[in-house]
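Before we start, here is the structure in question, set down as C-alpha cells.
In this view, the complex is presented without one of its protein chains, the others remaining in place.
Chains here go by letter, A, B and C, matching the order in which they are written, and residues are numbered from 1 within each.
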Amino acid sequence: MMKKFSQFLTVRRPSELLLSGKVSNPHGALLSRSFVSQAVARPNPASDGDSGKVFVDYTIFKGKGALNMSPIPPKFSQLQSGCMKVDRKGAMMLNFFPAVGPKKYDWQKKQGFALSVTEMGSLISLGPSESAEFFHDPSMQSSNAGQVRKKLSVQPLGNGGGFSFSLNVNNSVSKTSDQIYVPVSKAEFEVMRSSFNYILPRIMGWDRLFNPQLPASVNMNPEPEMEPEMEPGMLLSPDPEWDR
Amino acid sequence: MMKKFSQFLTVRRPSELLLSGKVSNPHGALLSRSFVSQAVARPNPASDGDSGKVFVDYTIFKGKGALNMSPIPPKFSQLQSGCMKVDRKGAMMLNFFPAVGPKKYDWQKKQGFALSVTEMGSLISLGPSESAEFFHDPSMQSSNAGQVRKKLSVQPLGNGGGFSFSLNVNNSVSKTSDQIYVPVSKAEFEVMRSSFNYILPRIMGWDRLFNPQLPASVNMNPEPEMEPEMEPGMLLSPDPEWDR
Amino acid sequence: MMKKFSQFLTVRRPSELLLSGKVSNPHGALLSRSFVSQAVARPNPASDGDSGKVFVDYTIFKGKGALNMSPIPPKFSQLQSGCMKVDRKGAMMLNFFPAVGPKKYDWQKKQGFALSVTEMGSLISLGPSESAEFFHDPSMQSSNAGQVRKKLSVQPLGNGGGFSFSLNVNNSVSKTSDQIYVPVSKAEFEVMRSSFNYILPRIMGWDRLFNPQLPASVNMNPEPEMEPEMEPGMLLSPDPEWDR
Partner (left out) sequence: MMKKFSQFLTVRRPSELLLSGKVSNPHGALLSRSFVSQAVARPNPASDGDSGKVFVDYTIFKGKGALNMSPIPPKFSQLQSGCMKVDRKGAMMLNFFPAVGPKKYDWQKKQGFALSVTEMGSLISLGPSESAEFFHDPSMQSSNAGQVRKKLSVQPLGNGGGFSFSLNVNNSVSKTSDQIYVPVSKAEFEVMRSSFNYILPRIMGWDRLFNPQLPASVNMNPEPEMEPEMEPGMLLSPDPEWDR
C-alpha cells in the first residue's frame, strides 16, 4: 500500500518483456528506436452507472509524453416501435500526458482529443509521407464556443518510420497554451491502424445490426422523435431499389 | 416541439466536434476540404415487423448533396432439415439527397442505390486514380423493366484526394432525369472501405456459420426447395476433396 | 412445381440488380466485363447430422463455367480435461462447374478444391501480376494415392483486371481429364480477398478462444490423445517466456 499522495502517475510494472526494438530497411536508413509499451494503471473508475463496463486501452510511453487511446462505444436510443437506432456515434479518445521525469507522466495535465469516425478514416489511410491536421472546439455550439481550441497535428517522422502526434490546446480564458508531443513508431502506428479498422464499424454501431440481442448503452431520455418534421409516408413507401 | 411541417430535413445537432480537416501530402498538393459529418436524424421507422431491428448508418454531408450509407442484412430461409441457408444476400444501401440550402437536404428527392457484394469489392479495390461505373434497373425482370435506369459513377477527385460519387436516375415514364453529386474525401472513402470490409462477409451471411445460434431474419415463406430439379444423390455423395 | 427432371442447374432468379460493371483505369486500358453474380440454388442438404447448420457461399457465374466458394468450419475435439482443441482445421471449398449453355451449369460435373489456410494466405497476398499454382491429391496417404491429381492455376488476366482460375483434374483410373476455367474480375477477387481475411482466423478456430461458449462442431470420437508419445511434464513446465 502506498501512503504518500502523488499527482504523478508512476508506471510501476512493465506488462511486456520488450527491451527494445530495432527495425531497419535496406534502403540506407537504420531506424533505432527504444519504446516501452506498458499498461496504464488507471484509477478506479466511477461506480455510478459504470457497473458492468469494460475499460480497454493502448498506451505509448515516450520521453516527452505518453499517448493513451481508448475507444468509446456509441449510445443507442430505443424508438417507440421497439427499434434501436444510434443516438450518438462513439469515438476513439486520444489522451496525451506530458512527461515530468523518466517514466513519469503528469496525469493532471492530460489533454483529450476524441477522434471521429471520419478522422479515424483519415489516419487509417495516411500514406507514409503524408500528414493530417484536425481542429476541435470542445464547446462548439455552446456559449463557450471559441474559448478552447485544440489542434492535433500528425506529421511523418521521416524514413518511413512512423508519425509525430502533437496536440496543441489554446485556452483564451485562462490564457494558457499547452503542447504535448509523442512520436509514434511505424509499429505503434500499425497497432493504431489495425485497431482503428476493428473499432470503426463498432463505434458506428454496425455490429448491433448482426447481433441485436447484445446489451447496448441505451439513452433512456432520447430526443423527441422527428415525425413532426417529416412526412412519415416518405420513408415507409416501398423503396424501388430494395424492396424488403 | 416543432409545429410547422417541412419537407426538408434540417440537421439540428452536430454529433461530432469536427470543425474542419486538412490533409496535405509532401508532393506539392495541399488538400483543403471542409467536411461536416453528422448523424442523419431519421424519421420513426415503421413499427410493423420492425421491432427489435437496429438502424445504423454513416452520412457524408456536402454542399450540393448528402450521401447516406446503411447496410441491409441478408435474409435466411430454413430448410425442412432444420438447416439455414441464405435466401437473399444483403446489400449496402447508398442514399443520395440533393441540397436545397446550407445544411438542408431534400428528403423527398432521395435516390437509392443498393450496392451488391461484388460492387462493394469493386470499390474496396479501387486504386486512387481508378474509376468505376455501375448500372441498375430497379424493375429488372418485371414488366416495368427499362422504365427507370440508374447509373452510379465514381471518379477520382485528383491529387489522391478521394472520389466523386454521382448518381444519375432516368425515368422514361415521368420523363425526369435526376443527378445528385457528392464529393467523398479520401478520409471518408477510407471509412467506406473499412466498413465495407467489415460488412461484406456479414451481408453474405458468413458470420452465421460461426454463430449459428444468433437470431437472423428468416423468410417464413421460402420458395419450394429444389429437389425436383436436382438429383439429391449428387450433393450427398462423399466429396473426395473434403470428406466430412 | 417443376415436374421434369434435369441434371442441369438453371439459375432461375437473379438476386441482385446488377446489369453490368465497368471499371477503367487511367493508364490506357478500359476493362469492360459483364458479370452476373447470383446465389446458387442449392439442393436440400442432407438432414442427418446437419440440423442447425448454416450454408453460405459466394458464386461467380461466367460464360464457360461457374466458381462457387463456401467456407468449411473446423472440427473440435474435447480433451478429458474439458478443454477443446482444433481436431481438424476448416478450409475454403472452391467448387467449379462447367457451363453447358447460357446461364446453365452442369452440376454433375462439379469439381472441388479445398483451399487450406496457407493457400488462402497465398491468394490474399497475390500481387496483381503474380500467379499461383496448387496441387492436391484427394486420396493422399491412402491406397488410392496418385489416382486423381488436381491442379488449381491462378493467372493474372492482364491490365490489373483480376485473375483466371483454372482447375485441372486428371483421373488415371477413368482415364479422364477435366478442365474448368472461370475468369475472376478484380472486383470479384477483392470479394475473395476480403472474405478470406474474415474466414482465415475462424477456420483455424481462433474465434473460439474469445467466445468459448459458442457451440462448435465437436468430433465425438477423437483419436486417442498423445500422452504415450510425450513426456507430459515437458509441456506443463512453466514457460519462462509467458508464465500464466
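The rule is simple: contacts are C-beta pairs under 8 Å (C-beta built on N, C-alpha and C of every residue); 3 or more make two chains touch, one makes a residue touch a chain.
Worth saying up front: this structure is predicted, and the values here are computed from it rather than measured.
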Contacts of the hidden chain among displayed chains: A, C
Among C:53, C:186 or C:208, residue touching the chain not depicted: C:208
Touching the absent chain when the full complex is considered, from A:79, A:99, A:114 or A:182: A:114
Interface with the undisplayed chain - residues on subunit C: 76, 79-86, 88-89, 91, 114, 116-122, 124-127, 129-138, 140-141, 156, 196-197, 200-201, 204-206, 208-213, 223-232, 234-236, 239-242, 244
Contact footprint on subunit A, counting only the chain that is left out: 1-7, 9-10, 13-27, 35, 37, 39, 41-47, 50-58, 71-73, 91, 93, 107-108, 112-114, 136, 138-139, 148, 150, 185-191, 193-195, 197-199, 202, 207, 211, 214-215
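We take it that only the chains that are shown with their structure count from here on.
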Rotation, 0 to 180 degrees and nearest 5, that superposes subunit A on copy subunit B via CA atoms: 90
Chain centre separation in whole Å, for subunit B relative to subunit A (CA means): 27
For subunit A paired with subunit C, centre-to-centre distance based on mean C-alpha positions, whole Å: 38
Where subunit A touches two or more other chains at once, by residue number: 241
